[in-house]
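Take this structure first; my questions come after.
Only a part of the assembly is drawn; its chains keep their places, and the rest are absent.
Letters A, B and C mark the chains in the order given here, with residues in each chain numbered from 1 onward.
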Amino acid sequence: MPGREFLQIPGPTNVPDRVLRAMDRPMVDHRGPEFGSFVRGLLPDVARVYGTQGGRIVIFPTSGTGASEAALVNTLAPGDPVLAFDHGHFANLLTRTARNLGLRVDEVSVDWRRPIPAELVEGSLRSEAGRAMRAVLVVHNETSTGVRNDIAAIRRAMDAAGSDALLIVDTVSSLGSTEVRFDEWRVDVAFTGSQKGLMLPPGLGLLCIGARGLAASERGGSPRSFFDWRPVLRENEAGFYPYTPATLTLYGLREALNMLFEEGLPNVHARHRRLAAAVRAAARAWELDVYCLEEGACSDTLTSVVTPERLDSAEVIRIARERFALSLGVGLGKVKGKLFRIGHLGALNELEVLATIGGVEMSLAECGLPIRLGSGAAAAEKALLAREAVTA
Amino acid sequence: MPGREFLQIPGPTNVPDRVLRAMDRPMVDHRGPEFGSFVRGLLPDVARVYGTQGGRIVIFPTSGTGASEAALVNTLAPGDPVLAFDHGHFANLLTRTARNLGLRVDEVSVDWRRPIPAELVEGSLRSEAGRAMRAVLVVHNETSTGVRNDIAAIRRAMDAAGSDALLIVDTVSSLGSTEVRFDEWRVDVAFTGSQKGLMLPPGLGLLCIGARGLAASERGGSPRSFFDWRPVLRENEAGFYPYTPATLTLYGLREALNMLFEEGLPNVHARHRRLAAAVRAAARAWELDVYCLEEGACSDTLTSVVTPERLDSAEVIRIARERFALSLGVGLGKVKGKLFRIGHLGALNELEVLATIGGVEMSLAECGLPIRLGSGAAAAEKALLAREAVTA
Amino acid sequence: MPGREFLQIPGPTNVPDRVLRAMDRPMVDHRGPEFGSFVRGLLPDVARVYGTQGGRIVIFPTSGTGASEAALVNTLAPGDPVLAFDHGHFANLLTRTARNLGLRVDEVSVDWRRPIPAELVEGSLRSEAGRAMRAVLVVHNETSTGVRNDIAAIRRAMDAAGSDALLIVDTVSSLGSTEVRFDEWRVDVAFTGSQKGLMLPPGLGLLCIGARGLAASERGGSPRSFFDWRPVLRENEAGFYPYTPATLTLYGLREALNMLFEEGLPNVHARHRRLAAAVRAAARAWELDVYCLEEGACSDTLTSVVTPERLDSAEVIRIARERFALSLGVGLGKVKGKLFRIGHLGALNELEVLATIGGVEMSLAECGLPIRLGSGAAAAEKALLAREAVTA
């Protein structure tokens, strides 16, 4: 297909040319002095994106799933009770990972279309079983639904319940695009993958570890080897790794962080809010439901759009891909076929969003929906210009 | 600025990633055997794009302007009378080049908003001065206006006038995107640059030379050295060059030709027609004039949109660039300030065109024009879907 | 430093330009149909490098260390007794990984300068403890010493002892450069990383799993999640992954395999033998000991050179790096300071080896050793020309 394809799944996101070029370089000696100082300069800048002063950063050559395993095996032991939520496909995967590793997960069902209610967290932790919980596992921004949880509120709920459980947060589709305040929210361990807001190819799992997370790993955790972060932290002091790190992707990370800081993290976050508002405006113009029912909890990084009963969302996705070289996200888990997901995170701007909206509305029309062509674009443009005005 | 910029000037065009990567390679020995066979395989494929069986291809490391000089100095001598047309900025440049090189140019004024009338060509050549003409210089697709000339009609006019002048055609912004039928139209010399429909960075001038053009160069021409195509043709027999060729760009050319042939030249041309129709539909929806007044002569590779009297087109361009990272073409020569040009040639698809239209309409709105947001997108989408239906 | 650096550590190796360029590309949808067929075509070609018809390939986004963990947790359960050997730094790391994961490792000490004696393996397995062994863990080509073990002989020893233990082999610094005959040697699980003979950046762990390895994982293994190969094998049927794979590195793998097959695997192996012989000839010319004492067991992919008592090998390495932009491998574990390692695997040719030898001999001279300058080059050139003669 001629021209640039539009990859608007909610990750992997589009890797900027600058980042690709930074990775297209001769191999280096990962035990040489240059590499050591490079790594020592890199880690604090990742911490800055996490919004932490004291948190420790550990980067594994793995996926986001691998990073979630690292978060669990370092801090929890087989048999430990943990609280989790049936709140989306990726929340479910976190539960499954925890169970695979021998944790006893109490998985509480909640409405997938709204954020996890803080009072439910508090209630769960106040119960007899709840008081024993060693950790609460939450997804910050659920990539399967586009619902963002209020981590600060969940932390307050934990406090209110008097829980000393660890707060372990999946920031896979938030970090780098939506603000994460690791310190302020008193997160104990957060994790992400490289291929979302950090604008990198997949291949890195990045964790941020607070003092309590660290303490837990030093006194316990599960049997572990590759994902043990203790030797990593030890060798990172000098900028090295106990295994061969994914050097090229780390060089890409350096460039991606440079780009985030050049734009300014607050501007990055504001841009994502602006683009997300435009996408939701388009969905409303098409008279289709956004899956997330609370405007304030709608994700800034992806939007799930519900298709009418008679239309399998996979058909919209197929036409968008085949006719317009536009990749959209499928419905995962129990929402399979019912919604499609528009990713709007990472390296992205206004015109790319308009192209995406144009592609979606032509695809919807081709599926036979009574879409007024141009309506999504009109609504999105209005939203973008209004936001511009506000910002200026 | 985050995300991908939209370079929608009428050239240089967006170089596809595949082409950029093909040029990102270690240097080669341009006198070694591999390079020789590479070049020998390359030249016939350029001829295919020109629509010629017998035409000879010569590639210089130069710009399109340099290629025009090569066309002139090889076939014409100082003092030779040639017929040219004041039909746009690039037609004017061709006249200027010819005059710089000592040719006597009869530059006939024509309406910039319509194609050159064939009867005017015939009339000019029938006059006494006209009968002496050694060449007719025409721009196939005038990049400053978006008006396409009918080369077949001009050739017929030359025949009707009994002229044996050479037909020298600037195909800079047509070749590779709009069909050029070198043999059928009996063009004698055509030239282009690499940075338009061939989807390459600037740096190559490519000529196609017919039998009469070749004969003219063998028996005459101007004093010349670098642009003398005779030694090039001679050394090209074995795949070599009398100077150091721009090797990397030639590797890029190989990949660009591969892409054109994979898509199929007729499909490439149809795509450009489809995208051009969408852009013009958007202009109509904005109630702005397309500069070209004859629908059948409107360029498939760029569209000049006239701004209302009160609005300097440079202001639209400035806002598009600064606010939306969208580059548009300025008005050149006598239409400076009066129009902006949307390039839609080379590696380009539907969604990129929609993004461009969205950017233009937001920019027009920001300039205070009473544009209905989304109107251009709506019109363009309709045009695209209708065309799709026709094609399918 | 100007010019090309020489990275001659025993991995990461030099990534060819073709491979780097294949990875420098826009991100793809790893759940889209193109990616699925890409993966399905890729896996059998990895199997070909392993020398297997029936073995199954699993690729994790991880390091070689991670791959070793995958080999263990899928086939063995905590408490299982396994036989391993104190035969080098990486053999020791494998033992440590196994112990971290709760396996009961019987680590038998052997001479680091010679291959593991087959009769020792047989003897160990015939003992009472030996008869209970569930697995034998061996490093094919010990990267810390340059000693290659005879896996066929070890398998015969296991047979002779009547052991039904699994044979788990680390092929990290052999696969792709030195022949691995997975089927013929009846290996049960082999693993490697991407950054050695496969000429890729670090970031992939690649396993080959035989029928018995597979059966073990289906009926048992350790608690596991990320490194569980069962869901990978399941989703790989359609070319997909249960997590986000390291897509770009997989595209690099495709290109690296193409290069190996274009050269021909037997030629690749012969080239490594030829280059290794040249390096050892140079070491003899310098009157320095090669660490490996049995010529037939000397690694084709790296050579450890012993420095005289009075000279810390780290000093040679420092001078090579600082003065000549040449990276060599340090001594690891108990041979720290006693030897330096020259990597000669992956994308490498005769002249690069001569450059390396020149750099080493100048560095040795600068360290004050009574090296005759040019002696290493002379010996290496003789070896290379002799080999050429034999091959031709």
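Rule of thumb we're sticking to: a residue touches a chain if its C-beta (ideal position, glycine included) is under 8 Å from a C-beta of that chain, and two chains touch if they have at least 3 such contacts.
The structure displayed is predicted, hence computed values, not measured ones.
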- Message: Since every chain shares one sequence and 3 appear in place, tell me the total number of copies in the complex.
- Response: 4
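The rule is short, and it goes like this: only the chains that are shown with their structure count from here on.
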- Using the mean of all protein Cα atoms as the middle point, what chain has its own Cα mean nearest that point? A
- Task: Return the chain whose centre of C-alpha atoms lies at maximal distance from the corresponding centre of chain C.
- Result: B
- Query: Where the centres are mean C-alpha positions, what is the separation of chain A from chain B, in Å?
  - Reply: 46
- Item | Centre-to-centre distance between chain C and chain B (centres being mean Cα positions), rounded to whole Å | 54
- Task: Indicate the whole-number Å distance between the mean C-alpha point of chain A and the mean C-alpha point of chain C.
- Result: 35
- Message: Among all residues of chain A, which ones touch two or more of the remaining chains?
- Response: 4, 14, 24
- Note on the structure: Counting only contacts in the complex, chain B reaches chain A at residues 1-4, 6, 14, 16, 24, 259, 263, 268, 271, 323-326, 347-352, 354-356, 358-359, 361-362, 365-366, 372-382, 384-385, 388
- The chain B residues in contact with chain C across the complex are 17, 21, 24-26
- Residue ranges of chain A touching chain C (in the complex, touch as defined): 4-5, 7, 9, 11-15, 20-21, 23-32, 60-66, 69, 78, 96-97, 100-102, 193, 195, 201-203, 223-228, 242-249, 321, 327, 330
